[in-house]
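The complex is shown incomplete by one protein chain, all other protein chains being positioned as in the whole.
We just call them A, B and C in the order they show up, numbering each chain from 1.
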Amino acid sequence: MDEIDPGDFETRVKRSFSRQAFMGTIGAELTRVQHAMVEIEMPFDQKLTQQHGFLHAGVIAAGLDAACGYAAYTVIEPDASILTIEFKVNLMSPGRGERFLFRGEITKPGSTIIVADGRAYALSDGPAKLIASVSGSMMIIRGRQDVTG
Amino acid sequence: MDEIDPGDFETRVKRSFSRQAFMGTIGAELTRVQHAMVEIEMPFDQKLTQQHGFLHAGVIAAGLDAACGYAAYTVIEPDASILTIEFKVNLMSPGRGERFLFRGEITKPGSTIIVADGRAYALSDGPAKLIASVSGSMMIIRGRQDVTG
Amino acid sequence: MDEIDPGDFETRVKRSFSRQAFMGTIGAELTRVQHAMVEIEMPFDQKLTQQHGFLHAGVIAAGLDAACGYAAYTVIEPDASILTIEFKVNLMSPGRGERFLFRGEITKPGSTIIVADGRAYALSDGPAKLIASVSGSMMIIRGRQDVTG
Partner (left out) sequence: MDEIDPGDFETRVKRSFSRQAFMGTIGAELTRVQHAMVEIEMPFDQKLTQQHGFLHAGVIAAGLDAACGYAAYTVIEPDASILTIEFKVNLMSPGRGERFLFRGEITKPGSTIIVADGRAYALSDGPAKLIASVSGSMMIIRGRQDVTG
């Protein structure tokens, strides 16, 4: 008895996200899963900072890469998987805030390569502040047991 | 009585690195600090993984960005600081290994913008395996109290 | 008698664009100059192709870099100038079409660094086809005679 519909991208994204131990380590949660768009949020945590007390660029990259990767999962076949080829992160403002939001969106859903763009925001009182953007490429992997899901 | 020579880049790099809480969180250590080149190492840790059990791309980005940033610190004036503008990471092999080495090197030590390149390696028995590369730009910050060191 | 208002960004963009000899070489024209957004168009030309007969990636990069750079000119002081630090281009579809459109938009108008994003489209009969995207950083230059305008 299988209660999970393998064609349901939201279920697949949630299941895979829950296996990303690092997302738990940084306190990140999936907050929105739509076709071709995923959002992840996390609270500020002093243990994730760089030398000036701001969120470390590597944590920003992690949130952006995960948001883009899971946005890609929503547009591929249920039994395929995603490997990131590369991403570029532009850091625009210090990672200073109470919470952070990472949004990834699919720009080009190719048959082999998927291109995604994303943005990171610091959330506090007042309007969200854009702190970083990402532009990345991912490869769709089919039929490799070691990278499923 | 000041035992620290502020012109000593190795001391400055170590002091700043020790303030990067996230480096402690991922178990990273400075293992080499030379003029225009810095190496950082860390052990594999399951809490830093993505969904396939490999080192998360965000942790790879963190190690590479830190190695490049501290390589930049070795070529600037003692009272200046560094902000990363952007970096691109190419992921070449899964982050699978017992330890990881991140090396950052200065490609262009400009008066305002510094360009650095770096590589990440997985270390196990046998030869080091290249898993990722980075190419990034940093800005030299002078005279801003909030981003010193 | 000075008929040109130096505060008029459209005039400054047009004047600078007309001095980019390479834009003439590839047949490119400014078709839209707005605050924080510039469009450039050019016809297909066999002399600008790569080995498969498509528009060369370098020409796509040229159009995107110019569109982003001039979008940056619209948000800076009249006597400042722009130097590109870096750009990343993602190539999504072959450069096949009758005409090409390059749009650059300012994502972050900083006081020293400007971040811009852009897209390239192939135009033929039917809807415009997204062929490439760019994400780049530029530096605002003030008070250097050799890079004015």
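Definition applied: a residue touches a chain if its C-beta (ideal position, glycine included) is under 8 Å from a C-beta of that chain, and two chains touch if they have at least 3 such contacts.
Just so it is clear, the model here is predicted, and its values are computed rather than measured.
Undergrad: Among the chains you can see, which ones touch the chain that has been omitted?
TA: Computed over the complete complex, the missing chain touches A, B, C.
Undergrad: What is the set of chain B residues that contact the non-displayed chain in the whole complex?
TA: Interface with the chain not displayed, on the chain B side: 88, 90, 92-93, 107-108, 110, 115, 117, 130, 133, 135, 137.
Undergrad: In the full complex, which residues of chain C touch the absent chain?
TA: Residues touching the hidden chain, for chain C, are 16-17, 19-22, 24-25, 46-52, 56-59, 61-63, 65-66, 83-91, 146-147, 149.
Undergrad: In the full complex, which residues of chain A touch the absent chain?
TA: Residue positions of chain A that touch the missing chain: 85-86, 88, 112-113, 137, 139.
Rule of thumb we're sticking to: only the chains that are shown with their structure count from here on.
Undergrad: Could you label the chain A-chain B interface same or different, taking same to mean over half of its residue numbers are used by both chains?
TA: Mostly same residues: over half of the interface numbers shared.
Undergrad: For chain A superposed on chain C via Cα atoms, how large is the rotation, as a multiple of 5°?
TA: 180
Undergrad: When the C-alpha atoms of chain B and chain C are each averaged to a single point, how far apart are the two points in Å?
TA: Chain centres of chain B and chain C, defined by C-alpha means, are spaced 33 Å apart.
Undergrad: Where the centres are mean C-alpha positions, what is the separation of chain A from chain C, in Å?
TA: 30
Undergrad: Express in whole angstrom the distance between the two chain centres, defined as the mean CA positions of chain A and chain B.
TA: 22
Undergrad: Would you pick out the residues of chain B that each touch at least 2 other chains?
TA: Residue numbers touching two or more other chains: 85-86, 88.
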